[in-house]
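All protein chains of the complex are present and in place, except for one that has been dropped.
As written, the chains take the letters A, B, C and D, and residue 1 is the first residue of each chain.
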Amino acid sequence: MTNTSKLLRNNHCLFLAYDQGFEHGPTDFDEKSVDPSYILNIANESKAYTGIIFHEGIAQSYYDPNTETVPLIVKLNGKTSLHPNEEPYSPQLCSVDEAVKLGATAVGYTIFIGSIYESKMMEEFSRIEDEAHERGLAVILWAYPRGINVIGKEKDKDTVAYGARIALEMGADFVKVPYTGSTESFSWVVKSAGTTRVVVQGGAKVDEQTIFDEAIACKKAGAAGMAIGRNIWQSQDPISVSKKLASIIYEK
Amino acid sequence: MTNTSKLLRNNHCLFLAYDQGFEHGPTDFDEKSVDPSYILNIANESKAYTGIIFHEGIAQSYYDPNTETVPLIVKLNGKTSLHPNEEPYSPQLCSVDEAVKLGATAVGYTIFIGSIYESKMMEEFSRIEDEAHERGLAVILWAYPRGINVIGKEKDKDTVAYGARIALEMGADFVKVPYTGSTESFSWVVKSAGTTRVVVQGGAKVDEQTIFDEAIACKKAGAAGMAIGRNIWQSQDPISVSKKLASIIYEK
Amino acid sequence: MTNTSKLLRNNHCLFLAYDQGFEHGPTDFDEKSVDPSYILNIANESKAYTGIIFHEGIAQSYYDPNTETVPLIVKLNGKTSLHPNEEPYSPQLCSVDEAVKLGATAVGYTIFIGSIYESKMMEEFSRIEDEAHERGLAVILWAYPRGINVIGKEKDKDTVAYGARIALEMGADFVKVPYTGSTESFSWVVKSAGTTRVVVQGGAKVDEQTIFDEAIACKKAGAAGMAIGRNIWQSQDPISVSKKLASIIYEK
Amino acid sequence: MTNTSKLLRNNHCLFLAYDQGFEHGPTDFDEKSVDPSYILNIANESKAYTGIIFHEGIAQSYYDPNTETVPLIVKLNGKTSLHPNEEPYSPQLCSVDEAVKLGATAVGYTIFIGSIYESKMMEEFSRIEDEAHERGLAVILWAYPRGINVIGKEKDKDTVAYGARIALEMGADFVKVPYTGSTESFSWVVKSAGTTRVVVQGGAKVDEQTIFDEAIACKKAGAAGMAIGRNIWQSQDPISVSKKLASIIYEK
Partner (left out) sequence: MTNTSKLLRNNHCLFLAYDQGFEHGPTDFDEKSVDPSYILNIANESKAYTGIIFHEGIAQSYYDPNTETVPLIVKLNGKTSLHPNEEPYSPQLCSVDEAVKLGATAVGYTIFIGSIYESKMMEEFSRIEDEAHERGLAVILWAYPRGINVIGKEKDKDTVAYGARIALEMGADFVKVPYTGSTESFSWVVKSAGTTRVVVQGGAKVDEQTIFDEAIACKKAGAAGMAIGRNIWQSQDPISVSKKLASIIYEK
């Protein structure tokens, strides 16, 4: 079983994202969700996920590759939310070697599509992609439109499809993108990505039915699955939401 | 047979370019041309091409060096079209080593002649040229005038000839440049390039006869051939246009 | 005994900080405290400290790993106070290898959380963290909010908790942060740091009782201890203040 | 015979420069001089030169070290003339290793003295000087005053002498500088250069007698020789001008 297939169930995927402590800060958390053990527990108990997303330090202290069953996705770069007026750049903060030591099945990296630092992140990602594939890890590109060149167009069909295409052109196994709002537009995103699997980002907490509808629409558009965080661990009943989502994503 | 001669037929060349998904985004494509397999099919069926141009990710997923017969040219750098107000810079996104693994016969790299980042791209290209020749690959320089210093002069005889000369001074085997509009002016471009073979870029979709006339004029000027993309895969009949172009380029 | 546990007594820690000659200049010192031997003497005589913080040069000339009993923490980066109008950046000035040669038990590094150079320091710290752990050293992150993005919020609960969280996400063993002013707010900082131990910075000289109260409050909030400098070596009676603080921090 | 002495005849030198295709573009050329073979032919036929200056690509395609008798000087850095409003920077575009493979006797490198990028070029040159001497090559510094700090003073005695001195302080074997206009002022340039040999740059085409007079004046000032290009290959009779210059430079 390749590392890509370890991240799939019935050829689809559902990733539990927990990099928000880095990207947004602890304000996203409450007394329960601030604890990484709580998140791991949701993953283990719900059996809904084909991957869990951590930064290096949390993987190091909380994820034991010998006992955990949900595959580990190490997010290699990150930035804080303290820079609202700067063009977005997210530096590499964990090497592929470290990810291997932590027992990772895949690595994730964000390119802010449209940022004036886009070329710097592309260069970094191109090296990471080579190293990760060399070491047998799957590669997930967070292709997020951001910055002065794409303001107001972050979820437009053409912008999102461009990000998905870059993932294909650069050799990513998966690309994580925002939802474009309709099955029709999103199916163009999926086509643009070619053999690269498309994963929809969950985003901020919305009501449960909205998430379920989005999952259905994306799946219909040909997406491989979702990466979801706040809509799970900010929920009153994370296990049941996880299970319901899994049933949508994985049903044949 | 050296790698340079593999890219030639009757001492001329015709390259099928498909790096537009990176440079312009999927908006250049329709439902058919968005799929790299469609492009490969044109190349295989028409037997018109001495090279096909892909970025690393597409080569990885769609080009099998064991079965494909059209030589692979891996484009090593790229930039998105999302930066209209920034001076153009195109970073290296694939190593020469990776290109070798993908079965490449040649590598391509763009220098935006006149850009304020020209020196950075020249430095990068000079290393690539050494590595590629060391590994036996042919080297193609995209010498594209761009940026504040050459605005409005991108297709002028002197600007284009300067780019062609840089290719010679830096040791490229081929240089890809815009057409200057006449056989007379383009023949100065060819002379400036010395032993470096000159390839004309196809550009945006125009009517077929225009392309054929351009091919005839360039050949008369001493150019080695053309690199063509949109005028093929945006065409209603890509196979027949390909064959017609090939007959012009390769005829003795 | 791991290097982390060498820095602990009853699972708590008290560090004697003497990097102010670098960060503030000799104006912090008087005729006695300008001499590093005076500081070492306080550490040795009071037996209050589980670590002493020096830059490379001072460790080299004054700290003999064969005879000193207080564990050495080498501060790897530093900046002078001569740059009030520049966004703060603190470059690495000592390698992990050098720290090992000097007999260090731990290394320290400052990230100015919120600075426009934050990403540069994060990148540097991520490499240091790997190297130090590889060599068996403990890693202490100075997570100091600074710069235009956090002006006036340097000691706010959310800003300080964000810095503490970054330490966890990046794999630091300890994080040194400013005090947020109350046990309640600081306990959120401690929770955000997860398994990373939280150490309160001492700051400028205040009256002794204020420091003792702060130590009590932080300890109640779950902090591991304090890092203290000016309140000790600018004191009339450094030994007795040290002992009193130690009794607060280490008492069970 | 060391590589330095290979570049000398009667302890003097005359270099044929042909890096203008890079520095100025093909506009310097006519139908004859655009061809590097024409230049080599002048060198071979006139027997006037102790060195010929090419960039890597031209050396690669036109200079055969097994048959050519004029020593090769590879110019390692270069910039185009397309950047009139930018401070001048000239990046390294050929390694010392490549120069060795091409059969070079010496390498050349330009520092724009006074440019805001002066320090960057000095750093690069200092590495090149070490590598080249390690490999047995002679080192020629083009010390050209340029940029906002020296506008209007590019040929002043003090500015040119400063450049010549830098060549000595950095260990160049030869320094190529503009002529300061008189034997008296130029003799200070030569003294400032100490053991480093001073070579006068030829510059734009002027009438023949002017060049001969300059050669005589420089030689009287103690210069080692000249590096000349346009005044030769833009001449109606390059062979005879070459021979006349040679007789001035080499006469005892």
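Everything below uses one rule, namely that contacts are C-beta pairs under 8 Å (C-beta built on N, C-alpha and C of every residue); 3 or more make two chains touch, one makes a residue touch a chain.
Everything quoted here is computed from the prediction, not taken from an experiment.
Colleague: Would you mind listing the shown chains in contact with the chain that isn't displayed?
Modeller: Contacts of the unshown chain, counting the full complex: C, D.
Colleague: Considering the complete complex, identify which of C:E68, C:E98 or C:E208 is in touch with the unshown chain.
Modeller: From the options C:E68, C:E98 or C:E208, the contact with the absent chain belongs to C:E98.
Colleague: Would you indicate which residue among C:E45, C:E86, C:E134 or C:E184 is in contact with the undisplayed chain?
Modeller: C:E86
Colleague: So which of D:E123, D:E184, D:D213 or D:D237 would be touching the chain we can't see?
Modeller: D:E123
Colleague: Considering the entire assembly, which residues of chain D contact the chain that has been omitted?
Modeller: 113-114, 116, 118-120, 122-123, 126, 130, 149-150, 158-159, 161-162, 165-172, 188, 191-192, 194-196
Colleague: Could I get the residues of chain C that touch the absent chain, sorted low to high?
Modeller: Within chain C, the residues touching the omitted chain are 19, 21-22, 25-27, 29, 31, 34-36, 55-58, 60-62, 78-80, 82-86, 89-95, 98.
Please note the rule applied: only the chains that are shown with their structure count from here on.
Colleague: Quick one: remove chain B in your head and tell me the pieces the remaining chains form.
Modeller: So the groups, chain B excluded, read A, C | D.
Colleague: Touching two or more other chains, which residues of chain C qualify?
Modeller: none
Colleague: Is the way these chains touch best called a line, a ring, a star, complete, or other?
Modeller: Shape of the chain contacts: a line, open at both ends.
Colleague: Pairwise, which chains touch?
Modeller: So, checking each combination of chains, I get A-B, A-C, B-D as the touching pairs.
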